[in-house]
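Below is the structure I would like to discuss, written out as structure tokens.
Excluded from the complex is one protein chain; the other protein chains are retained at their positions.
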Amino acid sequence: MLVRFTPYAMVLPIVLCILAFTYWPILVSFDLSFRHWDFMSSDKPFVGLSNYSELVRSDEFWNSVTITLIFTAISVPLRLALAIAIARYLTTESKTVRALRGAFFLPAVTSSVAIAVIWSWIFSTDAGVANALLNNLGIAKVPWLQTPSLALWVIIIVNTWKQLGYDIVIYVAGLQAIPEDLYEAAKMDGGKRWHTFRRVTFPLVMPTTYFLLIVSVIESFQIFTIVDVMTQGGPAMSTDMMVNMLYRTGFTLFDVGKGSALAVLLFVFLVVLTVLKSRILGKRVHYEH
Amino acid sequence: MISIALENVSKSYQADTPVVKNVDLDIEPGEFVVIVGPSGCGKSTMMRMIAGLERISSGTLRIGGRVANDIPPQHRDIAMVFQNYALYPHLTVAENIGFSLEMRGVSKTERLRRVEVVAHLLQLSDYLHKKPKDLSGGQRQRVAMGRAIARDAKTYLMDEPLSNLDAELRSSMRAEIKHLHRQLKATMIYVTHDQVEALTLADRIAVMNKGVLQQFDTPEKIYDDPASLFVAGFIGSPPMNFIDAVCKEGLVKTIEGIRIPITCPPELEGSQVVIGLRPENGVLSTGDKRMAIEFPGEVMLIETTGSNRNIHAKTATGPLIVVAPRSAAIGLGDNVSIGYRTEDVFLFEKNTGKRIHLL
Partner (left out) sequence: MNTSGGVVLRSTAVAVGLLFLSPLLYGIWISFQTANRFFSGNGEMTLQNYVDAVEKMNFLRYLFNSLIVSGGVTILSLATSIMAAYAFSRFEFRGRDLIFGLVVATLMIPGHITLIPNYLNFARVGLLDTYAGLILPAVANGFATFFLRQYFRGIPRSLDEAAWMDGANAWKVLYRVIIPMSKPAIYAMGLFIFLGEWNSYVWPLIATDSPDMLTLQIGLARLYKMDAQEGLVNWPLVMAAATLTMLPVLLGFALVERHLVRGISMGAIK
């Protein structure tokens, strides 16, 4: 087509946006991570790697890394196991099944703040449903969100409840892609249900599992909203995720340099995971063809 | 009416594999030119270059004498009918026809008037408010034509516009297109792989093969005086009979050794040639040989075409087809002889496919 400048005019707005609000800020983040600054003072002295070394030597940093890792290590397998267990029953395309899939999916598109607020009520010590149920069993009130050993579990439950529908939908798509005749072959061979699942279904949805594994790890490392609303990292830092620490460092304590260093570390880690994801996706394409 | 000229035009998508090679084509104002050739011969690419939908790799395109290589399609004043019609599915018939007028800023009342005129001309008046999906194939074809002629373009391009219609509709649309051309008095360039469309519609035919323009001439000349083996074989139905031969001792001799009383130009002595014989020029006889060249053979197959019959015969030089009147009393297995006058023989160089003009 004999068009020269129009395509550039058409991509210009989005290019300006990504440069101004994504790529340029990434560079600025790297730059700020080598400086000392508090948002206010006029000079931003270059301090080399000292923000990073301070981070690595602080308990606060390792606490948030540990908490984020524990959160990820528990919630990701939990989500995937529940999702595949449920998805197996939701692969048909009837109205009922679609509606049920919709029900599972609803929390995934619902406001995290509203969900966090609702679950805060459910786990609230005096007015909550959780304690009311326990009360019926004769168990005394538990201060869920005020107990360091329990709060993280509550966060895991809420996050799992919110994200499960997404995992289910992806698993359903993966399961639907498995040719029916493979099941029939397994049936002909006299396979028991669990056996069929373990030997036929599970290996065949492996690519889906890989995909979800990495996507949910990436996502878990960025958890913020639910924690910010329900516990703000407490009690006693027991739910202090990395992004919560980043927010506190940058926007409450105004330590721009250290906040940026933390952002850069998390960024590099997540980008590595993302590259890994595209590698695996690439492999999966191979596998399907 | 405007002239269109291609000067040494080539098109290649990848280096070294041109789809159109060094084409020269001079189209007179108001002329109806049909570009014909087998699929993949580059005829559509050529049309799309004229339209401005494909960039010209090298050479010059002139529209009305002006170099037009870099003029975008919307400024070339060319209307086009697409093979699959390319009707806008979200617009009504009236909006489809009026689209080009709207793009040119024609006022709404004038647009409506013109749409009505075109619709009337193409018998679409009852369908103006329907969407393309509610129309039959023939009606869609008409809308596509209507969209092209709604504005007075100086040139019309038609890319196999009839190929999706059934045979009956095709022949009536052919007549309509011819009629339209006379009314519009515009230059028309029409691409097809169908030689009947080419012969019936064209003022001049451009025969293409493998990206090369083989011949550009009137239908009569193309038929009577084909420039190459390809043109001779492509135009004419049933297709021309070809017999492999060599030039030996000044005469043409078939591979099987049968001598044909035609003098070979001396410079071709010893080279391989191809004899071409039109089936409709052959004279079928059962008894004595009266023609200059006779091929005795046995009737293998008889096809009735209505007024005539195509007789397929097995001869010493291979199969031959001849058109015989229905009255000829011929049956399967009959021994016959197919006779030709020497002036009915076409001769081609085997390697280059070039026509050898006989004296």
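Side notes on the structure shown:
For clarity, chains are labelled A and B in written order, and residue numbers in each chain start from 1.
Operating definition for what follows: a contact is a pair of C-beta atoms (placed from the backbone, for glycine too) under 8 Å apart; a residue touches a chain by one contact, two chains touch by 3 or more.
No experiment lies behind these values; they were computed from the predicted model shown.
Among the residues B:8, B:84 or B:305, only B:84 touches the chain that is left out of the figure.
Interface note for the absent chain: among A:65, A:80, A:155 or A:170, the touching residue is A:170. Touching the missing chain, out of A:6, A:58 or A:135, is residue A:6.
The chain not shown here touches subunit A at positions 1, 3-4, 6-8, 10-11, 13-15, 17-18, 20-26, 28-29, 32, 39, 96-107, 109-115, 117-122, 124, 127, 129, 161, 166, 169-170, 172-174, 177, 208, 211, 215, 218, 221-222, 224-225, 228-229, 232, 243, 246-247, 250-251, 256, 259-260, 263-264, 266-267, 270-271, 274, 281, 285. For subunit B, the residues touching the absent chain in the complete assembly are 51-53, 72-74, 78-80, 82-84, 86-90, 99-100, 103-104, 147-148, 151, 157.
Following the convention adopted for this analysis, only the chains that are shown with their structure count from here on.
Note: centroid distance subunit A to subunit B, computed from Cα atoms, is 64 Å.
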